[in-house]
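Beneath this line is the structure, given in structure tokens, with notes to follow.
Here the complex is missing a single protein chain, while all its other protein chains stay put.
Read from first to last, the chains carry the letters A and B; within each, the first residue is number 1.
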Amino acid sequence: MPRGEIVIFDQHCKGCGYCAKFCARDCITHPSGRYSPQGYILPDFSAPDKCNACGICAWMCPDHAIDVYKLVEAEVAA
Amino acid sequence: MAVKKEKVAGGSDLWIRPEFAVIPSCPGCQEPVVGQLILEVVEEMGLDGEAIVVPGVGCTTFLPVIWNMDAVLTAHGRPCDVATAVKRVTKAPLVFTVQGDGDCFAIGAGPTVSAALRGENITVITMSNTNYGTTGGQMSPTTVTGQRTTTTPEGRGEMQGHPAHVPELLGGIKGVAYTARGAVNTPANLQKAKRYIKEAFQKQLDGAGFSLVEIIVACPPNWHYTPIDCLKFIDETLLAEFPLGEFKNVDRVEQPIPVPAQ
Partner (left out) sequence: MGETLFVQGNEAVGHGAMAAGCEAFFGYPITPQNEITEWFAREFPPQGKVFVQSQSEIASINMVFGAAATGVRCMTSTSSPGWSLMQEGMSMLSNAELPCVVVLVQRGGPGAGTTRHSQMDYNSATRGGGGGGYHDIVLAPASVQEQHDHVQLAFHLADKYRNPVIVLSDAILGQMAEPLEVKALNYNSLPAKEWAVRGRDHQSDGQRRLILPAQGFMPSKAYPNYLTFVNNLDQKFKEMRRTEVRFELQDVEDARVILVAFGSLARVCQGAMEMARGEGKKVGLVRPISLWPFPAQAIRKLARDGVKFLVVEDNLGQMLEDVESAIGESAPVHFLGMLARHEAREMGMIFPDRVLEEINKVY
């Protein structure tokens, strides 16, 4: 079960590629062949299962186009 | 079993971003990365409602314009003069400038050095991209020797002097409590840069004296590199010229300007 998840906001991304470069687990690939509304080449969260919510992709993103979430198993209320 | 999502990283809420608004910077420009670090530190210190940011003129101007924080934009090179007055008049806990290397070390050298000589309790955050970005990539104080710009077509040489090392330069001034230089070319350097910003802001809160943090940032369009190659240019060339780290760190300068108790 992946311990993290990212959301990429296509309309904010400018296709710089930092997220893909700095992801230590290669969860993100760039270029993805998809384009943002502004015509920038988007990245892909291509290997979500390897994500551990370290947050580095969001740190390095100049356009704050990535939110990173940690997935925590919540005990089901008894 | 339910899965709870907890946000651990992402853009600060202090960015004023209407629905589809893009950050006003070039693809791969790292200035908004530094902007984010500033916002994170200000938020962690709980000061975003008290802080007054004083941007100069250049690429960095467009960041504080979209921050949910009181701001006073100035003429080119004048943030340290303006911030001096804002701090002395309002006695706000956090008054800091956001500048580029041209704004702070060229046209703003007078105001910057004079504020340091007066030991003003302000913090200067300067992003050095080694050129004048908004005007199309001319030489700036941190352009390195041999680097081509639109005003050094053959590369910076003996007719253009040497790259400016201001954090080191200001260290010798009595009124200066803290100077450091960081970069955001790697996650590790990014976290150090954030710590330098926090340290500088803390000096101001403590009334320790003048603080300045310079941060090297990538500038793809005017370096004529892809964003990824810009990082290589920083690693191989810029960091060889500009050592990172703290150059001065004292708890209190001699006879600091008294700051009312927070």
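Going forward, a residue touches a chain if its C-beta (ideal position, glycine included) is under 8 Å from a C-beta of that chain, and two chains touch if they have at least 3 such contacts.
Keep in mind the model is a prediction, meaning the values are calculated, not measured.
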Which displayed chains the unshown chain touches:
B
Among B:V22, B:M45, B:A71 or B:V250, which one is in touch with the chain left out?
B:A71
Given the contact definition stated above, which residue among B:I23, B:L37 or B:V54 touches the chain not shown here?
B:V54
In the whole complex, of B:K5, B:R88 or B:R195, the residue touching the missing chain would be B:R88
Which of B:S114, B:T150 or B:Q255 contacts the chain that the document leaves out
B:S114
Absent-chain interface as seen on chain B, which is shown:
16, 48-52, 54, 65, 67-75, 78, 81-86, 88-90, 92, 110-111, 114, 117-118
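Note that only the chains that are shown with their structure count from here on.
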Between chain A and chain B, what's the gap in Å when you average each chain's C-alpha atoms?
27
In the complex of these two chains, what residues of chain B are touching chain A?
1-12, 15, 17, 20, 22-23, 25-33, 36, 184, 186-187, 190, 220, 226-228, 231
Residues on chain A engaged by chain B in the complex (per definition of touch)
4-5, 11-12, 14-18, 21-22, 37-38, 40, 53, 55-76
